[in-house]
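One protein chain is absent from this view; the other protein chains keep their places.
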Amino acid sequence: MSGHRAGPHFLQIPGPSNVPGRILRAIERPTIDHRGPMFQELAKTVLAKIKPIFKTTNPVIIFPSSGTGAWEAALVNTLSPGDRVLMVETGQFSTLWVELATRIGLDPEVIPGDWRRGVPPEVVDERLSRDPEHRIKAVCVVHNETSTGATSRIAEVRSAIDRAKHPALFLVDTISGLASADYRHDEWGVDVTITGSQKGLMLPPGLGFNAVSDKAIAASKTAKTSRSYWDWGAQLGQNPSGNFPYTPATNLLYGLNEACDMLMDEGLDNVFARHERHAEATRRAVRHWGLEIQCEDAREYSPVLTGVVMPDGHDADAVRRVILENFDMSLGAGLGKVKGRMFRIGHLGDFNDLLLCGTLAGCEMGLRMAGVPIQTGGVQMAMDYLTGNA
Amino acid sequence: MSGHRAGPHFLQIPGPSNVPGRILRAIERPTIDHRGPMFQELAKTVLAKIKPIFKTTNPVIIFPSSGTGAWEAALVNTLSPGDRVLMVETGQFSTLWVELATRIGLDPEVIPGDWRRGVPPEVVDERLSRDPEHRIKAVCVVHNETSTGATSRIAEVRSAIDRAKHPALFLVDTISGLASADYRHDEWGVDVTITGSQKGLMLPPGLGFNAVSDKAIAASKTAKTSRSYWDWGAQLGQNPSGNFPYTPATNLLYGLNEACDMLMDEGLDNVFARHERHAEATRRAVRHWGLEIQCEDAREYSPVLTGVVMPDGHDADAVRRVILENFDMSLGAGLGKVKGRMFRIGHLGDFNDLLLCGTLAGCEMGLRMAGVPIQTGGVQMAMDYLTGNA
Amino acid sequence: MSGHRAGPHFLQIPGPSNVPGRILRAIERPTIDHRGPMFQELAKTVLAKIKPIFKTTNPVIIFPSSGTGAWEAALVNTLSPGDRVLMVETGQFSTLWVELATRIGLDPEVIPGDWRRGVPPEVVDERLSRDPEHRIKAVCVVHNETSTGATSRIAEVRSAIDRAKHPALFLVDTISGLASADYRHDEWGVDVTITGSQKGLMLPPGLGFNAVSDKAIAASKTAKTSRSYWDWGAQLGQNPSGNFPYTPATNLLYGLNEACDMLMDEGLDNVFARHERHAEATRRAVRHWGLEIQCEDAREYSPVLTGVVMPDGHDADAVRRVILENFDMSLGAGLGKVKGRMFRIGHLGDFNDLLLCGTLAGCEMGLRMAGVPIQTGGVQMAMDYLTGNA
Partner (left out) sequence: MSGHRAGPHFLQIPGPSNVPGRILRAIERPTIDHRGPMFQELAKTVLAKIKPIFKTTNPVIIFPSSGTGAWEAALVNTLSPGDRVLMVETGQFSTLWVELATRIGLDPEVIPGDWRRGVPPEVVDERLSRDPEHRIKAVCVVHNETSTGATSRIAEVRSAIDRAKHPALFLVDTISGLASADYRHDEWGVDVTITGSQKGLMLPPGLGFNAVSDKAIAASKTAKTSRSYWDWGAQLGQNPSGNFPYTPATNLLYGLNEACDMLMDEGLDNVFARHERHAEATRRAVRHWGLEIQCEDAREYSPVLTGVVMPDGHDADAVRRVILENFDMSLGAGLGKVKGRMFRIGHLGDFNDLLLCGTLAGCEMGLRMAGVPIQTGGVQMAMDYLTGNA
């Protein structure tokens, strides 16, 4: 792949998403003293601006970390070694979270899934109802499963927990959902919401987030899992004055400040509607091609990404290679047990109609060049939808 | 148009073209002393690297100016008040150049044209043959007429001058052609080649260029039009040591250095082939829509832009407004006498297949939304062509 | 000079000045359609914001050019071939302006000077008084002579013209003065004010400016010097709608917008006081070193730069080389007839106390290393002054 390639790369994986120039230029500002008044002003501003993105009035804690770190932070602050946690297999990321929980000494009980739908609220209800002794300490689910493109109905999972009258903590990973799909930390009674910077927040990777409920904070005071870097206590103590217990990732915070402004300027509801519209246009293209969508439940279609199932005998990774080489576009691979059997189109973040058309055109042309039998005209379907829903 | 708009703007006018991030970051470097050794090194490097882009071994002079300034420079250095110059009406820009020539005291004789083709070489031949006294001092033509999308056959115009055995200087404006369409200053015997930074060179506007032949330099020594800023003499004297007669636009020179590297890295022939391919794909879309292409001669189709003629009763500027509002894409307006009757799609510079598909999708959707009767499926035609010619 | 050098270069020539990161990042934004509504908004904003910097309510015209271009624009718009203009020799730049005037067909009469002071108002008065037939059509002076560091008393020159009851136009070059030294286009009755982007405006080079009086505009309607690029008419016609007669240097206009905000945010009076304070500190250092200041009249000391005269037998350029090699700092050379006999310290633009101390330290250390006999302690003198005048 030597030689300059003209035009921008299309980064259509479901995150990291395309970082807008405005955010890159914000990040490029000189690093400042993280103990000085200018930084403290920035920190207080950003810590306030991020709350409405989570739809919470409670604190949001920011770590210099990946989203994986924020997963770990959520667990180690609220749980003790040996605690049982109920987790639901929705795809590769829920599976990795189970592994993490095991590694740090928790006892995950996993509701199995087929990777083609979100969390079944009724199954959560049923399982919790069979736990009168409340041995299950937390319910951990993924909001938008990045590996499949199924978005769980978090409000309904909350209702399921409530119906079971179960006191378990409710931990939700919305790493690839926040700021793309509607999400309501307070209204949905989530105790810890986990996210990262590189998806709907449109930043480069490097920040992990925990939005926390009062109940989660209370739990953190008795939880016995050892922790230091991830400890909420010092963060909650120092954040109100614009400080962090250790050196924060200052330049990404510049970018976060800008990202919050951009999201609020567009309007969160407009942001969500834009993502839904692009997702629907994408699905129309995929169906027209004659390909299956990985998510089987229309209520759970992801506004963030669309998983595309390959016909038998065709390797999704070969298609992705053809597209990368010919059209300079990165698509998401099938992960874990669906490796090679699907690819993922990201349509999130700093994205618009014409980029979507270019993206779908790249998919359609690449599928043809890779010899996958498809019906052409998918981009036209998407355009028809976009035109009729401008 | 308040509120943040997600995703990048599509700048699909035929220049300024989309400036790649790599060039913007180069331009962003701190300004340095334009009389110091580091700058002199840069200047010598850039003045050498720019020559192969013009396909010349002669000097190229760089002004802090627009392309209009470079037009003026070409004329005032080589001609004297009252000199007759033969100019050919190919569109709005050739017309503006005639006005400029008149304003500075030359005597332009204009071969009229219908704005739907390039310079007719045989008419040049015929006219020069009727000038045995060589009262015509220069032939001035536009290589790529930005207002119509017709690219004149410069080599054939050169042959026409030669056939007429006429000593006139040959001045060629390739402001929107250079580094997008094949261009050969030396081989085609051009005396002054004029260009600007903001088209195929992928820079922001702010630099004007004159590539000069020995004959042009000789003419500049006797030409009597008064000049100071545009004077070649001081430039030719100081450039070899990496200096300029007045403060140069240092930061744009950083960008020019980068642009030359990018063009050479991709390979000029690859650059030209890419533009031709995108132009052909565009024309297939336009024809499928049932719309006429402004340029009527297939030998003169521009690889840089495509002029699209509106059906009677439809205003091109209204279509452009719909597209700008709905799809955040800028297209070129019809200029001068074709205002409102056509629009122009730029497909030049830092551009690739997926941006082209997005661009054509924006045009097709916008035409429909503006109520222009078109046959949908133009993007599909373009994709079919691109797929078959990867 | 191979190998990476740590730390920033000190660009202490009297322009281009150090461009602040905030402006560089503004310039780095993507180029937009210069005929579209977003650009028109920008243009109208910038054309309004620049006026208070000149202290005028009249139009300011912006060219994609160097300051030299703006010099030419001022002359060709207001004067006719053969017109006599009174010019005053204050240094190299006034001399170059005379040459330019000659080249474009004017008839400059030069009041000679010794390069150690500004324009003597009484001599202007005296000369104009001897011109009862008003053959002198314009008085052309340099406000801040960049080659020497003498700032002419423009208000007093205006009074001199008034005392002589002479109708000559008053043209003032404040290329290196504007936004560093107090300047009042309207109050001082200047007809054309000339400046460039790369000094007090803190931008990279590439923009030239003419602020114009009603009288100048009236003169432009009858002036017979041929002109096209520099013509005010088209600019004045198109600017009010946010347009330019040819492609503007869009990205520098982004920077100009930012620069105006920065200057107004600091406050022009604070900007001027800062420059005066740094200039006084610099002069105290220079005097302590035992070196002479090029400007001999304390009323005319420049707040922008300080010219430092070398003792006999010492080459200023050798000192500058030592400083560049050892301390990565660029200083201004002696120009024209003072080449080698002086160097210039720029203390303008985006500059503060600690950069000044670093700058003076580099001068003092470099002078010693170059073997120039100086008394050390100059930086201390500057610090004492700064401390006492914080």
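We call the chains A, B and C, going by the order they appear; numbering starts again at 1 in every chain.
FYI, contacts are C-beta pairs under 8 Å (C-beta built on N, C-alpha and C of every residue); 3 or more make two chains touch, one makes a residue touch a chain.
Since this is a predicted model, take the numbers as computed values, not measurements.
**Student:** Using the definition of touch stated at the top, determine which of B:29, B:84, B:184 or B:215 touches the missing chain.
**Tutor:** Of the listed residues, the one touching the omitted chain is B:29.
**Student:** Give the residue, chosen from A:31, A:129 or A:389, that touches the chain omitted from the document.
**Tutor:** Once the missing chain is taken into account, the touching residue is A:31.
**Student:** Quick one: say which of A:66, A:243 or A:270 touches the chain that got left out.
**Tutor:** Among A:66, A:243 or A:270, only A:66 touches the chain that is not shown.
**Student:** Please pick, from A:227, A:287 or A:341, the residue that touches the omitted chain in the full complex.
**Tutor:** Of the candidates A:227, A:287 or A:341, A:227 is in touch with the missing chain.
**Student:** For review purposes, identify every residue of chain B that touches the missing chain, sorted by number.
**Tutor:** 21, 25, 28-30
**Student:** What residue numbers in chain C mark contact with the hidden partner chain?
**Tutor:** 3-8, 10, 18, 20-21, 261-262, 265-267, 270-271, 274, 326-329, 349-359, 361-362, 364-365, 368-369, 376-377, 379-380, 383-384, 386-387, 390
**Student:** Hey, which chain A residues sit against the chain that's not shown?
**Tutor:** Within chain A, the residues that touch the unshown chain are 1, 8-9, 11, 13, 16, 18-19, 24-25, 27-38, 64-69, 72, 81, 100, 103-105, 196, 198, 204-206, 226-229, 231, 245-252, 324, 330, 333.
Rule of thumb we're sticking to: only the chains that are shown with their structure count from here on.
**Student:** Based on CA centres, what chain would you say lies at the far end from chain A?
**Tutor:** C
**Student:** Just the number, please: Cα centre separation of chain B and chain C in whole Å.
**Tutor:** 34
**Student:** Can you pull out the residues of chain A that are in contact with at least two other chains?
**Tutor:** 21
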